[in-house]
Structure formats: structure tokens, C-alpha cells
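Of the protein chains in this complex, one is absent; all others appear in place.
Chain IDs A, B and C follow the sequence of writing; residue 1 opens each chain.
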Amino acid sequence: MNFLFAVFQQTTRNLFQTWGSQVFTLLTITLSVLIFSFFYLVYSNMLNVGKQLGDDLRLVVYLDEEPGPELQEEYRYKILKFDRVDRIEFISSKDAYQRFSTQLGEDKDVLADMPDTFLPPSIEVYPVRSLDTLSRIKRFSDYLMTLPGVLKVQYGREWVERFYTFIQLLRIVVILSGTLLVLTTTLMVAHTIRLSLLSRQDELELLRLVGASSHYMRTPFFLEGAMHGFFGSTGGLFALYVLYNWIQLHFTGSTVLPIFSFTFFPPVILMIIISFSVLLCASGSFISTNKFIRL
Amino acid sequence: MNFLFAVFQQTTRNLFQTWGSQVFTLLTITLSVLIFSFFYLVYSNMLNVGKQLGDDLRLVVYLDEEPGPELQEEYRYKILKFDRVDRIEFISSKDAYQRFSTQLGEDKDVLADMPDTFLPPSIEVYPVRSLDTLSRIKRFSDYLMTLPGVLKVQYGREWVERFYTFIQLLRIVVILSGTLLVLTTTLMVAHTIRLSLLSRQDELELLRLVGASSHYMRTPFFLEGAMHGFFGSTGGLFALYVLYNWIQLHFTGSTVLPIFSFTFFPPVILMIIISFSVLLCASGSFISTNKFIRL
Amino acid sequence: MISFRKKVIDTSDVMVDIIKVTKSYPPNVHALIDVSLNVNKGEIIFLTGMSGAGKTTLLRLLSRIERQTKGLVEVGGYDLSKLSRSKMQKLRRKIGTAYQDFKLLPERTVAQNIAITMEVAYKRPILIRKRIKKLLDQLGLQDKYNTPASELSRGEQQRVTIARAVANEPDLILADEPTGNLDHETTGRVMELFKECNKKGATLIIATHDESIYSNTNHRVMELYQGKQMFFDSQSKKRQLPSFVDELSFGDL
Partner (left out) sequence: MISFRKKVIDTSDVMVDIIKVTKSYPPNVHALIDVSLNVNKGEIIFLTGMSGAGKTTLLRLLSRIERQTKGLVEVGGYDLSKLSRSKMQKLRRKIGTAYQDFKLLPERTVAQNIAITMEVAYKRPILIRKRIKKLLDQLGLQDKYNTPASELSRGEQQRVTIARAVANEPDLILADEPTGNLDHETTGRVMELFKECNKKGATLIIATHDESIYSNTNHRVMELYQGKQMFFDSQSKKRQLPSFVDELSFGDL
């Protein structure tokens, strides 16, 4: 009881007496959490956007003749054996003709004289999309060529390569800047803790000399750290949420179609981020008082 | 002479006596410059990459009949009047047939029965690429539809929209993270300067009391700030260069084609960044001593 | 008086026992050389000697701010070099120290500065306030209760340091040059306070240069000279010239 009272008194006194540096610490942590979660959000959404952008990615396997139902089953089986796919579509010569004429639109009368089987039948394979799709597609294409009755395998090679190279570049950029930032924020938080210790060094020194118990000295720091962690991370996430809404607004306003569904963190992730910050800040300032309780 | 000697002595003494915090300051500035220039580099290259990615962006204007040379001139004139373009190509019906048969490859014999003019002639307009291409292309397309003899204007509407929305999203991300970072680094540098002042507050206080001249007190800080700015920015840019090389290596290694020419800063920009840091740090620490020379 | 749980030997009368203690600072400063001292409970003892003789060092050994290089230091029957951290913390709460360099927290008020020693012992706030008021009255600082320590004159700061040292009614009071910044009259007040503490049972060790505060008492005086015990006598108050220390004998130890 007495201990609790004393710790409470110490903590509130510190909060009020050093409110300037408290605000600074809070700002630092808020900014750090904001930066970190911002990059995390961008990264996790990037994967998503990458997927959506590659939506029409498919391998077209031209066959020399229309496959019957059993043959279709066999193709399907062989394809699935090699790699997971999103879906497989069989396009008969007639379907292909139909499509082509739709594509030509008003000019479709030019096809009038053609037999509706002049285009070869094909299988369209939609591979499961992921960030390493590019190399997988190449291997897939090579494999499909070895299947019997396959004339030719086509995919938007150039476009796919460009797109995935771009995505990869983006990934490197995001990861690198993320690393830089985590480095920076770690430095900042460590620095801030050091600064707050420095400003209370004399007090801790004195407390040690007058025989304060280790808990008496450390618990206020622990509580303070936990509070900084909590309010800082909550603030940072709130700022991120505001930013997120702003982006969405700005974003849907400027384009015709809201193509990308940009999502915020689910509550679980929010909880994890907050508890992690609390833990980090609390233990950070707790550990940093180590040298003062010695002797 | 005596003044110079005294300042030199002061500066070197500070450098040696507080080397721990000197290293920290240097690290902070290095990191800040690295982060800043990294984002600047990414941003300036992003514009570039965006351009290259949109290389095959074109508007196809289908015409009802083959235009003669004068008509071609007139089309060209009208198009140029509306907006700057990269290039304009006239595709006759025969060229279109040729292309189509090439596209069909081995299946080109299906076209054997078709007249080589069954496809309509067209003009391909390659607009000047920039980040706001999307809206410009729409306007362009609307304009082209109003020209006489135009059947239809086509462009990869969906693809273009997706691509540019993506680029815009990327731009927002880069700008936002850049802002966050500049905020963070500003905070860090200001903080570091404050810290270094704090650790020498007693000394400055004493110097003031024993009647040191303003220059005697401030010049060492100025010099130190300039040195930090110089070495910090040089170090940061060097680190960026190493990173840049690493990305290029990693990047060209993992893809087949080195599609994107990723470029480093030209020397002028390097010079500007360095001198700006020197100026900033020097004046920063100079100004921060203001309150000590008062009275 | 100082007791952790029940201590059987607590009937002993010895509060401080220093035996052949040497303290050296690297590289070659010998602050104390073979010093022995034995202070009984309830005693007042003065420590004198030239500047740099080792007085502060001796006091620092007693609260384990520094550890001796050689020898034995016992306080309240405990060998300090063997005491665990938490027990040392408890022991320190029984020792009140007025540091020569004050160690006040400049931004805290006078009351807050004095309260510290009582707060770490979990005293009740009302008690603390009453005690502080009384101490400030005794030391002539009644109107400085809420003044930040940085706005006090040196002598006022020194008095606050002394008030802080005695606030928690410690069993052992170490006062290092407690009147260096005080005038004659204020010195009198401080000595009054010390005597009062002594009457309540506290043992006092006072390091001082001010002969006037011990010349009219019959307390023991220990003189240090360049780290060595020079002169140890409860009666004589005259300074003596340095001589061979090792040959001195201390009958009453």
C-alpha cells in the first residue's frame, strides 16, 4: 500500500515536472510507431495490389485439336500436378472465334467468310499469383510445352516481365526504407530513453544514496515507459488511420474505378503493435535503470 | 592569429573530449542524409520507371478509309494542335493485316482466304508520357473521336487506368514516407544539437562568465556543425551509393532483361546535398548557441 | 537500533568499526592509509584534518559509496563488504548523510528535497510535512518551504542538506563540513539540531574544519593527515604537528 502510494506519487511527479521531455518522448514514439506501421501497411497492401494488377495474367496453351472430356480431365490433372493454379479454362475453337469477333466489334463482318473453327482450341491457365510469379510462370510454360498435343504456349511475356521486375523493385525499395526507418526509430527511442535518464541521473543517484529500494527507483520508470508505449503507439496508429482515410479519399476521388481495395490493419494486428510498443518501451526504460541500482 | 589558435584549440579539444557524442551526432546526420537522399533518388527514378513501363502506351485511331498523304498531314497537324505527342504512325490496312498474321504465327494460314484489307487502317498516337497521362489520354481520346473519318479510338483503357492508378498510389506512398522521414530526421538533428549543447551548457555558461567573446564561444560550434554536416552527408551519400550498387546488382541478376535504367545522382546534386547539409548543421549549431551569449 | 529482522548481537554498543582501512584511487592517490576508528552508539565524534586529508573518503566508505581497498568497515555490526544490495539499501535508510557538495535537486522545492529521505522509507505524507516544517523552523528557513533549491543561497542550501540528512531520524548521521557556508549564528542552530538528534539516540560523525564547533566540547576528535590517523583524543583540542602515526596508541579503542 505504502509502496504503491510512493510509486504513484513518484510517477505523477515525474510526469508533471518533466512534461516537456515527456511530450517529446511521446512524440518520438508516436512518430516511430506511425512510420513503422505505415511501412508495414504499405508492404502488406503492396502484395495485394500486386495480385490485383496481375489479374489478367494467364498462360494460353494452344492445342492442335479439340480435347474431349477425358482429355480435358487429363490435362487438368497434369497441370495441377505441376503447380497450383487459380483456375483452368478450356476454350474451344468456337469460343475463340466468338471472342475474336467480339473483339473486332463493328468490324466482325470481316469474319463472315471464315469457318468458325479457323482459330485453334486452347487452355487458359491462371496461375496462383505471388511475388515470384515471374520465374514460376517461365517454368510452367516450359512444362506445358512438353504436354502432348500442345502447339504453343503464350503469355504476355514482356508485360509480365516488366510488371514483376517493377514489383520486385518496389519490394526492395519498401524493404530498404523500412529497414532504414526501423534503424532510425530504434536509435531515436534509445536516444530518448537515454536523455530522460540523463535528466534524472542526479535524482536516481540521490535515491540510491538515501537507500531507496530497487523497486522504488525502477517501478516509476517502468510505468512511465509503459504509458509512453501505450499512448505513443495508440497515437501513431490513430495518425496512420487518419492518413489511411485521407489516401483512400484522395485516391478514389482521382480515378474512375476504385480498382484496388486498400485495407487497414485488422484489430488483432493493432493489438499486437500496441502491446509490443508497451512491452518495448517499458522494458527499455526498466533495463536502462540497471546501472543506477547497482552498488 | 591568437583567435584562430584559440578556436582551433577549443574545437579539437571538444572533438576529442566528447568523441562519444560526436560519433552519435555524425551517425545521426549520416542516417538522415541517407534516408533523405534515398527517398529523393527513389522518387526521381520512379518518374523514370513510370515512363518506361508505359512505353507501349498508344491510342489507336481506326479510320473508315485509307488516308492520302495530304489527309495524313492534316491528321498530324490536328493531333499536334491538341497536345504534344511522342510520335504518330499511320498503319494502312495492309500493315495491319501483316501484323495480325505475324501475331498469329504458325496459325497465319487461317488468314489465307481473307482479303489483305479486311482490317481497317489506323493511326497510332504515342502520347508524351508523364505522371498525369491518364487524364490527358482520356481527353485526347475524346478529342480524336471528333475528327472526321474516325471510326473508333482504342487504348488499353483498363490497363492504363490500373497502371496509372498504381503509379499514383506509389507517388502518394513515396511522398508521404518522405514527409514522415524529413520530419523524423529534422527532429533527430534538432534533438542531437540540443543534446550536444546540453552536455556543454556548463562550459558555455562558464565561458560567458569569464568574459569570452561571442566569437570565441560560437566559432567552435559553427566549425563543428560544419564538419558534422560535411562528413555526415558525405558518409550518407556514400552509403547510398553502396546501396544503389547493391540494388542494381541484385536487380539485374534476378531478371532477364535490364529494363529499367536506374540512375544515380549527377555530381551537381551531390554537391548541392553536401553543401546544404553543411550549411544546415553549421547554422543550426551556431544559432542554438544564441541564448548563451546573451547577457 | 539498526536491525534487520531480529539480530541477537544487537546488544553491542559499537555503531561504527573501522579497522586498518586503506583506500587508494588509481593510479597512486592514497586517500586513507591504515585508518582505524571505533565509534560507540550515541557518541558524537569530530573528524578534522587539512583539505585533502581523507575525511570525505572515510565518510563515503561508511555508506559504501566507495569500497575500501583494504581493511574492514562495519556499521551497526554489519561488514559492509559482505552486505547484499537490498540490505545495504535498508541500512542506508538508517544513515543520514549531509554531503559536502549538497546533492540537492535544483528544480525540486526545499520541502521535496527534504522529503526524499522520508519518502524512501515510506513515511506518511502528513508526518513528512510536519517534520519538514519543524526542521525548517529550527534552521531559520520557515519561509523557504516552497522555494526551488536552485533559488537558495549557498548557506540555505547547506541547511536544507542537513535537514534532509536528519529528517528520517537516522541512527547514524554523517555530516561532511556541515557549516562551511554558515555564519556563526546559523552554525549554532545547526549544532543545536545535531545535539537534539544525539539526545534521541543518534550517533554523529562530523567532518569539519571549524575548530570553534568542537573546541568547547569534550567529544573525541580524530585528525587525519595525508590519509593517516594523526591524532585521536577526546580531551585535547589543540592541533599537533604531524608525527609517526603508526607509533600512536589508542587506549580507548
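Methods note: a contact is a pair of C-beta atoms (placed from the backbone, for glycine too) under 8 Å apart; a residue touches a chain by one contact, two chains touch by 3 or more.
This structure is a prediction, so every number in the text was calculated from the model and none was measured.
Novice: What are the shown chains that the left-out chain touches?
Specialist: When the full complex is considered, the omitted chain touches B, C.
Novice: In the complete complex, which positions of subunit B touch the hidden chain?
Specialist: Here the touching residues of subunit B are 2-3, 6, 9, 17, 202-203, 205-207, 209-214, 216, 293-295.
Novice: Considering the entire assembly, which residues of subunit C contact the chain that has been omitted?
Specialist: Answer for subunit C: residues 25, 29, 48-52, 56, 100-101, 151-156, 158-159, 177, 180-186, 209, 211, 239 touch the chain left out.
By definition in this document, only the chains that are shown with their structure count from here on.
Novice: By label order, what chains touch subunit A and subunit B together?
Specialist: Of all the chains present, none is in contact with both subunit A and subunit B.
Novice: Determine, using the mean of C-alpha atoms as each chain's centre, which chain is farthest from subunit B.
Specialist: C
Novice: Which chain is most central here if centres come from C-alpha coordinates alone?
Specialist: Chain nearest the overall C-alpha centroid, as shown: A.
Novice: Go ahead and note the Å separation of the Cα centroids belonging to subunit A and subunit B.
Specialist: That gives a centre separation of 23 Å.
Novice: Find the geometric centre of each of subunit A and subunit C from their Cα atoms only, then give the gap between the two centres in Å, rounded to an integer.
Specialist: Inter-chain centre distance comes to 63 Å.
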